[in-house]
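Below is one structure. I have some questions about it.
The complex appears here minus one protein chain, its other protein chains still in place.
Every chain is named by a letter (A, B and C) in the order it is written, and numbering of its residues begins at 1.
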Amino acid sequence: MNSFGRIFRINIFGESHGPGVGVVIDGCQAGIPLSVSDFEKDLSRRKSGAKGTTPRKEEDLPNLLSGIYNNHSTGAPIGVFFENKNTRSSDYSKLKDIPRPGHADFVASQKFGGFQDYRGGGHFSGRLTLALVAAGVVAKKMLGNVEINAQLIEAGGSSDIEKAVEKALEMDDSIGGLVECCIRNVPVGLGEPFFDSVESALSHIVFAIPATKGIEFGSGFSAAAMRGSEHNDNIIRESGKTETNYAGGINGGISNGNEIIFRVAIKPASSTSRSQTTMNMKSGKMEDLVIEGRHDKCIALRVPPVLEAAAAIVMADLLLLEQKNVKVNHPGR
Amino acid sequence: MNSFGRIFRINIFGESHGPGVGVVIDGCQAGIPLSVSDFEKDLSRRKSGAKGTTPRKEEDLPNLLSGIYNNHSTGAPIGVFFENKNTRSSDYSKLKDIPRPGHADFVASQKFGGFQDYRGGGHFSGRLTLALVAAGVVAKKMLGNVEINAQLIEAGGSSDIEKAVEKALEMDDSIGGLVECCIRNVPVGLGEPFFDSVESALSHIVFAIPATKGIEFGSGFSAAAMRGSEHNDNIIRESGKTETNYAGGINGGISNGNEIIFRVAIKPASSTSRSQTTMNMKSGKMEDLVIEGRHDKCIALRVPPVLEAAAAIVMADLLLLEQKNVKVNHPGR
Amino acid sequence: MNSFGRIFRINIFGESHGPGVGVVIDGCQAGIPLSVSDFEKDLSRRKSGAKGTTPRKEEDLPNLLSGIYNNHSTGAPIGVFFENKNTRSSDYSKLKDIPRPGHADFVASQKFGGFQDYRGGGHFSGRLTLALVAAGVVAKKMLGNVEINAQLIEAGGSSDIEKAVEKALEMDDSIGGLVECCIRNVPVGLGEPFFDSVESALSHIVFAIPATKGIEFGSGFSAAAMRGSEHNDNIIRESGKTETNYAGGINGGISNGNEIIFRVAIKPASSTSRSQTTMNMKSGKMEDLVIEGRHDKCIALRVPPVLEAAAAIVMADLLLLEQKNVKVNHPGR
Partner (left out) sequence: MNSFGRIFRINIFGESHGPGVGVVIDGCQAGIPLSVSDFEKDLSRRKSGAKGTTPRKEEDLPNLLSGIYNNHSTGAPIGVFFENKNTRSSDYSKLKDIPRPGHADFVASQKFGGFQDYRGGGHFSGRLTLALVAAGVVAKKMLGNVEINAQLIEAGGSSDIEKAVEKALEMDDSIGGLVECCIRNVPVGLGEPFFDSVESALSHIVFAIPATKGIEFGSGFSAAAMRGSEHNDNIIRESGKTETNYAGGINGGISNGNEIIFRVAIKPASSTSRSQTTMNMKSGKMEDLVIEGRHDKCIALRVPPVLEAAAAIVMADLLLLEQKNVKVNHPGR
């Protein structure tokens, strides 16, 4: 339930306020250069610190537990673990019976019979995206010249993101955002018809990123209002290069050699300093709730490196899976 | 690659112009009443025939190959096969070297080295959704009082769908549409955090439906422009019932007991009678192309029963998976 | 539950006395020559007819439902279906409440709440091995020069198999046997440490063959009484060729380039014409039972082609999986 991928396969674990967060990465080819410093850039991009992000600071040093020797991957599973150091769990104790609106508190309590670790959202915490980013670092190393780039293109409904964040700080409320991801230099032929389509694989992992509400590829939702003669991308090169890219780089679930483009809608963080109303599950009475703790005003600011990691994990897996079609010697043919 | 699900597991096969299309459905509980007549309603809803749909008519009689005895499921895998009868493959022969814009012709040829069955889109054909609908019929039988309802809410950008279709016929062009799906009476607790979130599972299968360009849950893309204090759904009942439903019935990837609501963007069918430009892969020259064959003007008209089936397959799987949490006797506790 | 394999993946379905038996084969490379005649040899080897096998005769014509076009695999899933024609179900009706000793009647009834198709063993029937053999035919085509050969080396405790069968016919009782399988020209490096070891994969599918009671690789059970200095196979060539082959061609779960050798113990068929004692589940009383129907005196006679197919399915999957280690261009290195 906490693993993803067919060949390049990751398994995440951990909680917000437990000992830490980790990931086991299986199916990584041997011989890929890997050391702690390779993780720095993306981990630091994911970190809080910018205006609009939570004041909780964590070192986020990756402990490489296995699968690496002499600064190269060995072909064995790679374990990475991040300790939690800056936790303030007392912030959450009173939330045990008072589910925060928009959070997983209520469903977690119902699903796990009250045994869940509720501190800071426990296993549901956005802190688990640290494990995704770490796996993404390894995945990116396997992608050759495939390039992945995600950026926040709108926050709080505006493309002036700096202003939007300032306004959120002024209002003392959280805001949502729109993140676009572009994957370049993808070979033709990745993905499978139907259940392992590129879109299926990408959307599957993207909805594992907390706060995601929607995903669209290429023309996306605007396609619903288009005509076929408009929407079809004319092929203009033998490489499959098309004039337009409404398809978003994918036909029939398979990469067509053009840029893969998709956009993801991120809701405003559920934690907001404003007073809200919810039900106290112990008393059965409605209650006012002000969430203290330390939170992100614009969680979408931190999504791009996570989305890149998610996309890289999918692309690495699809690339390895496509190797199955590498022609071996068939004397029977 | 052509299978989906963890416990309630389907495996589809077939082509548009080969012997037929089929599905093997594994993990179905024993004792569920099932006979040919149970398939009629949804198969007929999926069929063409209405204005705006293809003139290709198929009987679509389900051959029940296994897993059913005395009109009940036996617990063994259920095989269902539909023969293709009304094929006109000569329509497609000249397309072998001339990939139709917007279709999978080019990627299929590249991926499968020219060995793909290119007639009518082969294994990429929308005819494979017949297998999904058949599996959905079985899935729906396992859902108890969970109800799934999908409907086309917009076509060609307009909510007057009848007019939109007439206009498409007049223009002799295809149009896209927007389909909304609502799942009622879902128990709290289905789905898992992260990779097996309800959204991950639903989006995974939904993007297996040809022509899908986007999916959004609850508030969806509008969430990107909202504030947290607006977006949070206040819990007003001990059952988890919320005042609003921006979450679309899901928190932290887990069903919260409210209606699960999602919308899917369907692009206009790539086949249009209008002349288009593409590259002849044999000659390397650009060519004008008029697609003959028989096609749908508004493929979105036929999506609702397919989307319901897809949703039912996911819900059946998540329901069975959640049984793992049924408390067994733990003397060790 | 009825599927096997990671990339080369099969899904079997069907019953002994229902419409038939079939298999969906996914992950087959495109471009492999395949037509009905390719199936003849192995299907015919599996067939009954020899002394000691059941008098039930079936044509066993493979209906190729999908995945093949112009006599080559297309890369899409291959569906194969065999109709049951020579069924005499009345033979079994009285067995509904009287579980045959050694058969799955009792467990099937308990597991599936009485809804199982009990005729001829239903989905538990050895007739399902037809699906394995068909999948094996496709798998063998993917193996290049890897050769698989299985043979019955003992029946009823004797290596004179003909005599053993004659004796069984005389006694009117069934007998067991020992089958050895040898896989030649296996490249070094197939399989994975631990859970995807060559032995794990082979034993997994071999125990899916009805009547299997044991499996051993190389030295097998005799290793338990050996010393390390005896058992170790000295490497005498750079290719990894060893002097002896106690390892059975596998070290640490990985093929070492020597012949993979394993032996499988097959129990005597449970159906025997001799009178037996069992419990009538309706009356709760012990009863004498004489099984009529048509049965194999030495089921082990029919195991070799099934075992070869099972081994071929595993080897095809491991070969495709190992392609993941094909070095792609790593500019990052």
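Note that in this section a contact is a pair of C-beta atoms (placed from the backbone, for glycine too) under 8 Å apart; a residue touches a chain by one contact, two chains touch by 3 or more.
Not measured: the values here are computed from a predicted model.
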Chains still shown that are in contact with the chain withheld from the display: A, B, C
Sole contact to the chain not displayed, among C:Q29, C:S73, C:S174 or C:Q323: C:S174
Touch with the omitted chain, as defined above, among A:G102, A:G122 or A:G253: A:G122
In chain B, positions touching the absent partner: 6-7, 27, 29-33, 75-76, 140-142, 144-145, 193, 319-321, 323-333
Contact set of chain C toward the excluded chain (per top definition): 1-4, 12, 99, 101-104, 106-108, 110-112, 121, 123-124, 128, 154, 156-157, 168, 171, 173-178, 188-189, 192-197, 199-201, 203-208, 210, 212-238, 240, 242, 246-248, 251-256, 265-272, 274, 276-279, 281, 284, 286, 300, 325
For chain A, the residues touching the chain missing from this view: 1-3, 9, 11-15, 18-22, 24, 26-27, 30-31, 63-67, 69-70, 72-79, 81, 111-113, 115-117, 122-123
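Convention: only the chains that are shown with their structure count from here on.
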Per Cα centroids, the chain farthest from chain C: A
Whole-Å gap between the CA centroids of chain A and chain C: 43
Two or more partner chains touched - positions in chain B: 1-3, 12, 111-112, 123
